[in-house]
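With one protein chain removed, the remaining protein chains of the complex are shown where they sit.
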Amino acid sequence: MQNRTFYNEILTEHNLHPEHKNKMIRPTAVMRGVNPSCGDDISLELEVKDGVIADGAFKGDGCAISQASADMMLELVIGRPVDEALRLKDTFMKMIREGVSEEELEMLEEASSLQDISHMPSRVKCAVLGWRTLEEILTASPENGEDSGKSVTTENDGTGIPGKRK
Amino acid sequence: MQNRTFYNEILTEHNLHPEHKNKMIRPTAVMRGVNPSCGDDISLELEVKDGVIADGAFKGDGCAISQASADMMLELVIGRPVDEALRLKDTFMKMIREGVSEEELEMLEEASSLQDISHMPSRVKCAVLGWRTLEEILTASPENGEDSGKSVTTENDGTGIPGKRK
Amino acid sequence: MRLNMTEQDVKEIRKDFPFFSGSDAVYLDNSATTQRPKRVMDALLDFYYHKNANPFRGLYPLSWEATEAYEEARRITAEFIGAASSREVIFTRNASESLNLLGFSLGSLLLHEGDEVIVSVAEHHSNMLPWRAAAERQGAALRYLLPDEEGHFSVEELKKLITEKTRIVAMTAMSNVFGELYDTAAFAAAAHEAGAVFVADGAQSVPHTKTDVKKMDCDFLAFSGHKLLSPMGIGVLYGKEEWLEKLPVFMTGGEMIEYVTMDEVSYAELPHRFEAGTVNAGDAVALGEAIRYIRELGQDAMEGRERDLTRIAMEGMKRIPHIRIIGSPDPDDHHGILTFRVEGVHPHDTAEIMAGDGICIRAGHHCAQPLHEYLKINSTNRASLMFYNTEEEIERFLSSLGTVRRRLGYAE
Partner (left out) sequence: MRLNMTEQDVKEIRKDFPFFSGSDAVYLDNSATTQRPKRVMDALLDFYYHKNANPFRGLYPLSWEATEAYEEARRITAEFIGAASSREVIFTRNASESLNLLGFSLGSLLLHEGDEVIVSVAEHHSNMLPWRAAAERQGAALRYLLPDEEGHFSVEELKKLITEKTRIVAMTAMSNVFGELYDTAAFAAAAHEAGAVFVADGAQSVPHTKTDVKKMDCDFLAFSGHKLLSPMGIGVLYGKEEWLEKLPVFMTGGEMIEYVTMDEVSYAELPHRFEAGTVNAGDAVALGEAIRYIRELGQDAMEGRERDLTRIAMEGMKRIPHIRIIGSPDPDDHHGILTFRVEGVHPHDTAEIMAGDGICIRAGHHCAQPLHEYLKINSTNRASLMFYNTEEEIERFLSSLGTVRRRLGYAE
């Protein structure tokens, strides 16, 4: 376990001083992501205009990893077209599941700092919570201002977590 | 375990050729003794007259030990007063539980051949089945010709059997 | 993986089992419980000495290792019985707990007033009493499937017994009295045709023949580790995922929840929702190791060896006068289980006399008392073999058996 290095400056900075947490935006879509085993949840808000993520924010409680990951994710996808954001999501998931090339890693910008999470199987669910919620929001109702009432969990999505809630 | 010697001639003789099994008598009292775990049971019949066991017989199924023991018991108690039979019962039980003196052993006549049963804890219940039924019949309704409807079991009378049905 | 197993091989194999070096008893009560190879117990110790923590509960590496070891045991068990995924494998204490879980949960799911449950009359009490209790709780009726005199069950008979009220058919895949292996797939098909669920008791079949739950097409299968070279604290309930998803939970408590508030509770994913409280990771890991050992020996070789020993034993028994063997006259129907009576001798005396010769066999009803009632026999003796028994041991068994009547005073 490389915790000493894992809780690095990028992560702690995004956790303690998140850019996009509790920010006021005019969301066109809202979705909740929940990890019942730890009781943590986030609520992700996006403003999608003409196929582009114009703005985004999140609320909620969670560990440093989930909070920082959501913040880095928003930093990365705001201003990008929906399909590009979804591709970045794929790359992020791939980074955690099987690893990616240097090139792909660079595309993830600061979010790439989470690559070692794969060695911490119990925390994968934290790192992917924001991303899975993003995926759901974008594929369920990309242009929709209504809260679909659905929510997402990353505790049984087979992201390679051994044990209980695979 | 001294089985080779345990199934000795006295025992096998009383088992294969019981003197008192299925004998026709005019019983004044009848009682059933059952060992549910092996499914075996005997029915003990006594003809008690003026405080003396004038005659006795048994029916039923069971292992060689239970059958021989019941037969030896009847051989011993027929013709004796009720209180003497009960004292012999006490001596028999004591022989199995803790051991008895040479003198006491002799009083039991052939029934003393069962003394080593104490080394075969699972078979104690067999050896005492007849005796416990005798005790019950003599203390419950010594002079009574009616079947009391009760029955006896030796599987949970704490005769020193370890385990299950003590 | 061995393709066959000779007497010489077995003498080597027995060195894997510390029990045999410490005892010269002839252990022929393998259907009750088996002995255990050293490597199985070593795996247990390795878990307790190097990976021990409460699985699932901690974030620290040790707890993850414990979780991994436990889940790895589940995966290997799933593979061993041909389950579609390890979500279909629930660890229990023993086959009895597996079947009670079903009695309670499947019973309450499927049984209503007037419904029917079919069990065979040859069931072990553990696959009979839970259904009787379930039927009683739910106001359903129990029907008995009866075998012929040789212990064969017929699918036709089952079909005759099935009505539109039949909800559950529970039947052993291999009888612990007859030793016969039944064609579970055929009985399951008859049940399914009528819309009933088929529960197979694999306590005897899993240790003695290759198991493929897909081929058997049973909806549930129960078995015990301790009859499969493993410790006494672990059993398995296999269930088809679609059924497990519908099944109400049984025991509740730690580990089997997703979240609990003062008013609400939501249960964990399969298979965890059926495993309340701290899991028996140590024994599960040992079961995993036993399965690895069995696969290395080769299940076909084991089964072949048991067939050979059964033939030798049964032929020997047929040569001894006054022996009555229960079930089929064909040794290949017995899978190492030889239930018998010595005429004129009470089975407890037979077992006692043979115990004096160091032969460990059983006397009684082998937890199948209704079968004995049906066969109109008070009790029987049973010798049950395992691949690790030797021809020498069979000889000792036969020669002791041959003297029983004489030692009880019969001329012959």
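A, B and C label the chains in the order they appear, each numbered from 1.
We take it that a residue touches a chain if its C-beta (ideal position, glycine included) is under 8 Å from a C-beta of that chain, and two chains touch if they have at least 3 such contacts.
Computed from a predicted structure; not experimentally measured.
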Omitted chain's touching partners, listed by label: A, B, C
Hidden partner chain, touching residue among A:E13, A:E75 or A:E104: A:E13
Options C:P18, C:G139, C:G195 or C:P329, residue touching the unrepresented chain: C:P18
Those residues of chain A which, in the complete complex, touch the missing chain: 1-4, 6-7, 9, 12-13, 15-16, 37-40, 61-65, 120, 123, 126
Residues from chain C at the interface with the omitted partner, ascending: 18-19, 22-23, 25, 27, 29, 32-33, 35-36, 41, 44-45, 48-50, 52-54, 57-63, 93-97, 99-100, 103-104, 121, 124-130, 132-133, 144, 224, 226, 231-235, 250-255, 257, 259-262, 265, 276-283, 348, 351-352, 354-355, 359-364, 367, 369-370, 373-374
Residues of chain B (touch criterion as defined above) contacting the omitted chain: 1, 36-37, 39, 121-123, 156, 162-166
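Methods note: only the chains that are shown with their structure count from here on.
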Chain of greatest Cα-centre distance to chain A: B
Distance between the centres, which are taken as Cα means, of chain C and chain A, whole angstrom: 48
Inter-chain centre distance, chain A versus chain B - centres from mean C-alpha coordinates, in Å: 81
Whole-Å separation of chain centres (CA-atom averages), chain B against chain C: 39
Residues within chain A bordering two or more other chains: none
For chain C, residues that touch 2 or more chains besides their own: none
